[in-house]
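Questions regarding the structure given below will be posed in turn.
Omission of a single protein chain aside, the complex is shown with its protein chains in their original locations.
Chain IDs A, B and C follow the sequence of writing; residue 1 opens each chain.
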Amino acid sequence: MEILYLITTGGTIDKVYLERTGSVANLDTKIDRYLCKLRLPGLAIKTAHIMNKDSLEMTAADRERVLRMVERKIQRPAPVVITHGTDTLVETGLLLKRRLHGLKFPVVLTGAMTPLGFEKSDGLQNLTESLLAARLLPPGVYLVIHSQVFPIDHVRKDRKHARFVWTPPLTKGARRKTTLTRRP
Amino acid sequence: MEILYLITTGGTIDKVYLERTGSVANLDTKIDRYLCKLRLPGLAIKTAHIMNKDSLEMTAADRERVLRMVERKIQRPAPVVITHGTDTLVETGLLLKRRLHGLKFPVVLTGAMTPLGFEKSDGLQNLTESLLAARLLPPGVYLVIHSQVFPIDHVRKDRKHARFVWTPPLTKGARRKTTLTRRP
Amino acid sequence: MEILYLITTGGTIDKVYLERTGSVANLDTKIDRYLCKLRLPGLAIKTAHIMNKDSLEMTAADRERVLRMVERKIQRPAPVVITHGTDTLVETGLLLKRRLHGLKFPVVLTGAMTPLGFEKSDGLQNLTESLLAARLLPPGVYLVIHSQVFPIDHVRKDRKHARFVWTPPLTKGARRKTTLTRRP
Partner (left out) sequence: MEILYLITTGGTIDKVYLERTGSVANLDTKIDRYLCKLRLPGLAIKTAHIMNKDSLEMTAADRERVLRMVERKIQRPAPVVITHGTDTLVETGLLLKRRLHGLKFPVVLTGAMTPLGFEKSDGLQNLTESLLAARLLPPGVYLVIHSQVFPIDHVRKDRKHARFVWTPPLTKGARRKTTLTRRP
């Protein structure tokens, strides 16, 4: 069995609808409920649920907790997937990139624009892609979302269009070169 | 926009339930209906639906048609995903591997154990994974299914367990070396 | 709490897709799994799963078993819902009508054209309707399906169009009169 570490921190992907208030919130993780919908023969996912936060509310201390959990897990090296709110996902990712040295496997961050299980959700798509990407990519820290792989220092959220974009923007001829992930 | 060619041939992934007969069959493709559920910014999928066959009924001539369609498409090089019945998917894939030379992008075959839209279907998972893998893998012919990537000449269907397995079987230490796809 | 008896016999509504054979069959009941999706406060459903049959394979003895189970249940009077294959549902219903006397609550038969959980299934719709109808209708034996209520001796299956129709056919002015269920 291959091992993969899954660390959940909250974010939109994990939000639920609260009937009493008519609002959405991070109460608990539901990712396990959706992981069960995937067929993952030969893969042993070790899940650690460390917080239930909208990423706009994450503090520097919270990001340190994410870092420490990754460090602890990869003492036994294996790919890591982290689910995270999209608003500050890049910030956490950049911290991981700065502080993790000698990675033997990739660390993939992902999230969603609409919560898992809500109509038109991108949550299960992003989770599916992240699990595969974490097994295919070379060591490094990435955002995987909407069938795209971004090195964490080349991406920013485009809030208006609910997507992530390259930074700096890709010029036409540059695409393949910048996509380090095509030919690692 | 990146281009990706999607060639559909039928197979379980595309089967529908027929109310008059109480059976499932390949009538027409429904993959476009499920592709719409995915967010694929920056990706232009060019779909070619070439046949509606259970892969047990595919003839040598049918496999030649698949080959010719791939050859025609990649005159303008881009990744290719082919949906195919799982029973003879490897056979078609081996033909492609033998006959396609100088590939600049991967050709990914995929399928499903249960049709798209049926409870517990693996169809959308496999489609999601294949689209991403086709953008990440080095040139070659692969089967992508159940969060796994197999070079087409190292896989066989394990019908009893409704999954695909490595051939020859992986010995314990050999895993990472055999997974050519980890570090192409 | 109100009581309602639910008797399951198989039929299309309960069929599953078998990956090994690529066909659909009655293996076990999955109705409980779908009942959980409904909110039924104040209702205690007592389920009895008595057989797993395509209704074309039901024998006279099988129909007697259904009858005996209903008789046994309604010793403590309450509404009854029976899920059944649509091909011989009317036959079983007519037997119940002939043999059950002094009903204090309705007996509602229902089924589906496409199995529960398959795309475009009418199974959960019919189940939802039947549970409500069984609490609203006057005593008698009915088919409830596709937002329609038919007294069991005024309906036949129109296989070609995958629906049930009145027998004798309704003439235009006759509708309200024939729909005994509008104003019991």
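The working rule: a contact is a pair of C-beta atoms (placed from the backbone, for glycine too) under 8 Å apart; a residue touches a chain by one contact, two chains touch by 3 or more.
The structure displayed is predicted, hence computed values, not measured ones.
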item: Where the missing chain makes contact, among the chains that are shown; value: A, C
item: Given A:L38, A:M113 or A:L127, the one touching the chain that is not displayed; value: A:M113
item: Sites on chain A contacted by the missing partner chain, in the whole complex; value: 12, 15, 17, 19-20, 22-24, 54, 113-120, 159-160, 162
item: Chain C residues touching the omitted chain (full complex); value: 2, 37-43, 113, 120, 122, 125, 128-129, 131-133, 135-138, 144, 146-149, 163, 175, 181-184
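By our rule, only the chains that are shown with their structure count from here on.
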item: Distance from the mean Cα position of chain B to that of chain A, given in whole angstrom; value: 26
item: Separation of chain A from chain C, taking each centre as the mean of its C-alpha atoms, in whole Å; value: 46
item: Sequence positions of chain A contacting 2 or more other chains; value: none
